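What you see is the complex with one protein chain gone and the rest in place.
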Amino acid sequence: MSHHHDSKEPKQKKKVQVATGDRAILPEGATTIPVYIMGKRYEVPETLTIMKAMEYAGFKFLRGAGCRGGICGACPTVYRKPGDYKLHFGLACQTVVEPDMYLAQIPFYPANRAAYKIEDLEPNPEIIFSLYPELFRCVACNNCTKACPMGVDVLGYISALKQGDIARAAEISFDCIQCGMCASRCMGELPQYHIAQLARRMYGRAIMPRARHLAKRVEEIESGKYDEMLKSLQTMSHGELEKRYKEREREPDMAPNGTWLPANDPYL
Amino acid sequence: MGYTPEMKELIKRVEATRPARMEKARRGENFPALSLEERAVVLEKFHPDYQKEGRRPIRTGPDKGLVLPEEIASMLESRSMLRPENVDLSNPDFETDVLIVGGGGAGTSAALLAADAGVRVIMTTKLRHGDANTMMAEGGIQAAVQESDSPYYHYMDTIGGGHFTNQSDLVAALAHDAPLSIAWLESLGMMFNKFPDGRLISRHFGGSSRKRMNSAGDMTGAEIMRVLRDEARNRGDQITILEFCPAVELILDEDGKCAGAILYNMETREFFIAKAKATIIATGGNGRLHIKGFACTNHYGATMDGVVMCYRAGVGSTCLFSTQYHPTGVAYPEQNVGLLITEKVRGLGAHVLNIDGEQFCFPLEPRDVESAELIKEALEVGKAVITPTGRYGLWLDSPMIDLLHGEGTVRRELPAKFIQFERHGIDISKEPMLVYPTLHYQNGGIAINADCETTIPGLYSAGECTGGLHGENRLMGNSLQDVITFGRRSGAAAARYVNGGVELKKLTLDHVVKYEKELVEAGVENPMVAPILLPDYSTDEVASRRLLEIQGKLEAE
Partner (left out) sequence: MKVSYYPGCTLKTKAKNLEDAAVASMAALGVDFEELTRWNCCGAVHSLADDDLIHQVAPVRDLVRAMEQGSDKVVTLCSMCYNTLARANLLMRQDEVKRKTINDFMNEEKDYHGEVEVLHFLNFLRDQVGWDTVRNAVKVPLNGLKVAMYYGCTLMRPRNVAIEPIGDTRIMGEFLEAIGAAPVDFPEATTCCGSYQILANPEAAHDVSGRILESAIRAGAEAMVLSCPLCEFNLSKKQPEVLKKNKISREVPVYYFTQLLAMALGLGQEACRFDLNSECSVELLKNKNFPV
């Protein structure tokens, strides 16, 4: 896979080495730095993420890589830096290598999850307490919050749940990507992110008000209201479709949802 | 960390041309847009979908003769990982009613609906359950839920957006089911963005006539995926989930019905025979093929496995030649390469510039045209910046936004992007961004009907691996809806088929033997082995020292 270069332009006549896909390269003049991957030293180009640096070093991920975009939670990594007693946490796909960092990935951490039937659950904190009695083992050490690569206030949502505030816990925990770092550091041995998931689902299902207009639309669809309309569209000529497409009236940008209704629209 | 000193030098050129460009922008003048004819030329020459170069007719299989990108064609003209004669199919390791291949949004929805219908399900997935493109979607999911909207307008917008090349039964199914999907997700406990009274917040998007984009924060896909995954885990009695266990080949029975798949435990390197009365392919997209070397927005396992397996078994494709490129993917810093930069940045007035800080295109051309112009500037004109990791980049002059709309606009309007770059030491309200087109979405794929049936009885497919719904151009928010609507449909249809009584005859891999014979007859030399399962990002230096692999390849040839 090589790009062709036109020689007309003087600017970049020199043949440049170009990275393709996600493969990192070491362009001329770039510097490398040492990093210790699970204790073993490798030289990798600076500015790479831990993930790409490991690939550059020759690792091929099986575990420890998923979305490569900071949202799936497959690549949590712990590291230390020389002269700094602190443990650092980051996503391998988002964290840039630093000279002499010592790192290890923790692609999986065991955490028990309670099974439940969401349709039978009242949005009641007591239910969360009975499914996860270990909630009360939290000693507020805050290790979880310090470990979270997404900056979620984990102790905050655990506290909210102990206080019976499901809505608050749902909102605080919304950015959780379920990487498991909090559980790996927990003194009380809690599976925080599973508890938060339960809270969010209770909140979404039974505490946030349901969308009434949606229920009405579902009824309309199930009663067959749009069946004929959709059928006739499927057999419509290209010309007619194109004409109707151009004629569509556009809902005004500034109209708040639920306020604008076109007059005499036979297709609603 | 931020930009290197060399790059900072280059930024000075951008700053040098900025005052004059600002003057013009304030006067409402912009770089002239292309005429329709000029558009056609630049697309033809530089858009990867239009370019003749890098595309060729496929020589084997049900779509023989169809012109496809080189990477796709050679992946379809491939051999199996397995030698069929060595595989004993008589003692299946797993037996189930429905086998689902792929645990993204489509696969997991299918599993839940099949379980609802009372059948046993095995869902097998390549990485962890949820390591999928579904997890990555930020923007939203379409559904005509507001009073101002209806399935009619959803149909219209979708088919017009797809230049009327869409498969109409699929579009009708999508428009019909979309509100049902949203209600289903709501009942499962998904946290949609809502007004305090419960009304969904729906927005406009490119190509919409009505406000139809529903979302959950700026991580709609992740919220969908988390909820579906959690629910699947609640159904452990009916749904068995096998992680790190991709399917590598379909199994048929003597009558030509689909009878399951061969699974590969990537950790122990064991193969397993999974016999199933019905099979659903939901393996997602192909961004990781890096067509023409482009970076991509997709997850690590997006390697088109499902299309490969189905093609080998005789199932053809729809619109597989069509790929969506997003014109502005991140080119620097390296850790964000390929990730999306929303169109909104250009919408707010940022210019696209070359290495000398010169404008070379109208910043708001249609996506495909804009992508082609950036590629042209890099490849033909040669005025792209080369990043420290050897990538092409063109400037997107984001500091113009605050200058045009007032201090703080960037932070307010683009909070997620601002933070993403700030984390790496770049303040995009003060320094421009480096961008280059990125591979985003597999528009086409496995041919299905509105019940997700393929041409093989007992074989279903849903989600990004299928084709037809979007035609040659997908609208934002329709793919998340695609995976829920058709994921659900496929699960229900497969369960119906199983509940109707299915009797499997002797299992075979004859279709593989037959296809490999066809490869020989068509003169395909050294066919690759596929599915590839994961991309290989090792450097040439590393690869050249992997003597065992090199030896193995030589022996195979």
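We call the chains A and B, going by the order they appear; numbering starts again at 1 in every chain.
Definition applied: a contact is a pair of C-beta atoms (placed from the backbone, for glycine too) under 8 Å apart; a residue touches a chain by one contact, two chains touch by 3 or more.
Quick caveat: nothing in here was measured; it's all calculated off a predicted structure.
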Shown chains touched by the chain that is not drawn here: A
Touch with the omitted chain, as defined above, among A:38, A:104, A:140 or A:261: A:140
Residue of A:34, A:82, A:164 or A:256 in touch with the missing chain, whole complex considered: A:164
Touch list for chain A against the chain that is not drawn: 125-126, 136, 138-142, 145-146, 155-156, 158-159, 162-165, 187
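Heads up, the rule we're going with is that only the chains that are shown with their structure count from here on.
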Separation of mean Cα positions, chain B and chain A [Å, integer]: 16
Residue numbers on chain A that touch chain B, as the complex places them: 1-6, 8-9, 11-12, 16-27, 30, 45, 47-49, 52, 55-58, 60-63, 65-69, 71-72, 74, 93-96, 113, 115-119, 170, 174-175, 177-178, 197-198, 200-206, 208-215, 217-218, 221-222, 226-227, 229-231, 233-235, 238, 241-242, 244-245, 248-251, 253, 255, 257-258, 260-262, 267-268
Residue numbers on chain B that touch chain A, as the complex places them: 1, 4, 127-128, 130-132, 135-136, 144-153, 155-157, 159-160, 164, 168-169, 171-172, 175-176, 179-180, 182-183, 186-192, 194-202, 204, 208-211, 217, 219, 222, 226-227, 230-231, 233-234, 236, 244, 266-267, 288, 290, 292-297, 299-301, 333-335, 337-339, 355, 378-384, 386, 388-392, 423-424, 534-539, 542
